[in-house]
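With one protein chain withheld, the remaining protein chains of the complex are depicted in position.
This part shows subunit A:
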């Protein structure tokens, strides 16, 4: 992000856009990408919209239970024409139990991604956080599947628009077996995604920025741009190891992780 970290939109516009994006999420309808109407929008504006959306949820009594990274694979950045990953937050109602059901009607055009989650035992405060800091601050890692659901028409967006849309966050499932980072070869851990019993994606940890811990380091450093940090106990999803796969009502999915068990669920 080469542009200066400053606003181009007014506080009123930011509040209105946060309400606009959140309403699309809550009522599950598509909107056009907001940079079409606000081409002058800056990265700071985009993140301000996301943080305003977060504030709106908290003010209604929701709890923020974690953070997620998005667009963390080189393939996905190339595909979307962006040069940088992004982050989003996870609200309590995004969480679905392992083996649980996800209401397809409550979402627009959901896709699933195989990820890993880190849970911290120490805080991480950027800038300058590196993989070593992340590994030493990690309590444990565990399998996670994210359901992404861009509120933008046809899942098409640019980086600023997707940031404002909470990086397409919608649901997530954790499960399988937790492990100490010292006991897992995070770079080479394999994942296998099956939908309705058929293998649809395979990948390994290195697909995420070369190493899953690099994604957590980048998150800590990005948060530092706003004076924020990752507190001890934070739950962080690292971004997709596999390509995102579209799911339909009635689909069941299962993701297996090398040495860490599996996660499954169903869209109803």
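We take it that a contact is a pair of C-beta atoms (placed from the backbone, for glycine too) under 8 Å apart; a residue touches a chain by one contact, two chains touch by 3 or more; residues count from 1.
One rule holds for everything that comes next: contacts and distances are computed from a predicted model.
UniProt lists the omitted chain of the complex under the protein name "2-oxopent-4-enoate/cis-2-oxohex-4-enoate hydratase" (options: "2-oxopent-4-enoate/cis-2-oxohex-4-enoate hydratase", "HmuY protein", "Aspartyl/glutamyl-tRNA(Asn/Gln) amidotransferase subunit C" or "Cysteine-rich domain-containing protein").
The missing chain, though absent from the display, is touched by one residue of A:204, A:224 or A:245; that residue is A:204. Among A:71, A:144, A:159 or A:241, only A:241 touches the chain that is left out of the view. Panel shows subunit A; residues 74, 185, 187-192, 199, 202-207, 210, 241, 256-259 of it touch the chain omitted from the view.
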